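Complex shown without one protein chain; remaining protein chains in place.
Our next item is chain A:
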Amino acid sequence: MRSEPVVQVQALVKRYGAKTAVNGLDLVARPGVTAVLGPNGAGKTTTVETCEGYRTPDSGTVRVLGLDPVRQSAELRPRIGVMLQSGGVYSGARAEEMLRHVAGLHAHPLDVDALIERLGLGSCGRTPYRRLSGGQQQRLALAMAVVGRPELVFLDEPTAGLDPQARRATWDLVRDLRADGVSVILTTHYMDEAEELADDVAVIDEGRVIAQGSPEELCRGGAENTLRFTGRPGLDVGSLLKALPADCTAAELTPGAYRVVAAKVDPQLLATVTSWCAQHGVMPDRISVERHTLEDVFLELTGKELRS
């Protein structure tokens, strides 16, 4: 991809009092879908809100569609769509009324009726915002972000707390946006969401990007490279590692839960693990071979669970 970046963040620092929310963050987002993945409190929202022009960086530079989000806000705002993590609607406004209003602030908005239909908001179009369910509120916020036909859409945790069906609907819309040439920056702490939707994933922790690449790159080619088994707790992982080929890693993730990561899990490797178990009198329950997930990547990079 040679195209101009839609977002360029360089050495961004943002503090709130004594707390450093973003600590020298670099991020380049190309056209397409970019997921900013990280646990709560990693600095995702602060980063995105700086791109949206809500926060002024303490240091570093931010460019969105080539513009400074604070100084060139008037030029930028019509070109972006924003979905906040929550709220953003008058509590007494009806869903359809609010969407029509936001559409009316733009020169060439989408057809509001079609969008309402698309996101399944038809049944609650006349319902005041405060009486909508959490999922309906979120879909309305999503609709408000895209109705102005923006070039770039920011979605902050767009599916947090949604039921699977609403989640699918949101994912489908993001895919359609991408297909029509709209770029999307989304924050999420769901690794499956990042894997499903993103061309590019920026893994963020403690205010920095610690890894960036396509989900395949980050998960080492997406091959079946992870073998898991359970056995009695406290096995000698060092001894197992010695039995394995040099490029493998092995760890006891939680007591009794073991994981071996290799470039590729082949029959030979499986045999090596099971024979090692036999030698040590271990009955390996629940052996599974699976793809390395972003969750594993995150755990390796930070030593932390993603959903902490």
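Simple rule for what comes next: a contact is a pair of C-beta atoms (placed from the backbone, for glycine too) under 8 Å apart; a residue touches a chain by one contact, two chains touch by 3 or more; residues count from 1.
As a working rule, contacts and distances are computed from a predicted model.
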- Item | Which of "Transport permease protein", "Acyl carrier protein", "Glutamyl-tRNA(Gln) amidotransferase subunit A" or "Protocatechuate 3,4-dioxygenase subunit alpha" matches, in UniProt, the chain that is not displayed | "Transport permease protein"
- Task: Return the single residue from A:G17, A:G87 or A:G281 that touches the missing chain.
- Result: A:G87
- Message: One chain isn't shown here. Among A:R15, A:R30, A:R175 or A:R208, which residue touches it?
- Response: A:R175
- Against the hidden chain, chain A presents residues 52-54, 74, 77-80, 82, 84, 86-93, 97, 101-102, 104-108, 110, 114, 144, 146, 148-151, 175-182
